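Every protein chain but one is kept in place in this view of the complex.
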């Protein structure tokens, strides 16, 4: 009976450790290359398949901003799927402004953030891990 | 009156949070492509415009070492402006040595660090966020 109790405690502690091990990932993509973007979405799927409760925010800026526009993105289906699974899709407002792109062109799944680099740095400061896509 | 006091406390706490939110960013650039270097300096400007008290250190190494030499860099004006605004310009000594570049050729705004990767890793250990330029 004591052994059973001990086992129970160990299982509980392990569960606690597993809960703690939830990852939070802020992902940067600035590449306009659709091959790189395709890899990004495959990696997001791989992560969410292995660890479904991973928090993910993808920050699109620079040439990658076109991936989150209604009329230019190649990966709307992948973005919608990721968005449904809780992935935050962030679009850099500076990248929009410097290209004279109206906010109306941004897909509804995306959240507009003022400055991509500050968004990524802030998330790291709050303990998120950083991944730089190709 | 109580409500006013509460509002005052909330405002004070928010101000405190804003002060805490100062970012520290260690930026790595190893690309010798001047297009990538131009993007870097534009991003630094964007960050300092939005959050002027952000601490920034840019570590130039590999092919990017030529950006911080007196006779080869394309962006001396941008570097001088960044330096005046408090941005630390770091040049990797290993990158100099492996190319037989004398330290005399390094611009005066730059600080020479022994090993770029250890500089970047050390800053992260001390709580700085990391950004990898193109």
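A and B label the chains in the order they appear, each numbered from 1.
By definition in this document, a contact is a pair of C-beta atoms (placed from the backbone, for glycine too) under 8 Å apart; a residue touches a chain by one contact, two chains touch by 3 or more.
This one's a predicted model, so the numbers in the text were calculated from it and none came from an experiment.
Chemist: Please output the residues of chain A touching the missing chain, sorted low to high.
Modeler: Looking at chain A, the ones touching the missing chain are residues 21, 23-25, 39, 42-43, 46-47, 50-51, 54, 127, 129-132, 134.
Chemist: Against the chain that's been left off, what residues of chain B make contact? List them.
Modeler: Missing-chain contacts on chain B: residues 28, 30, 62, 94, 98, 114-118, 120-122, 124-125, 130, 132.
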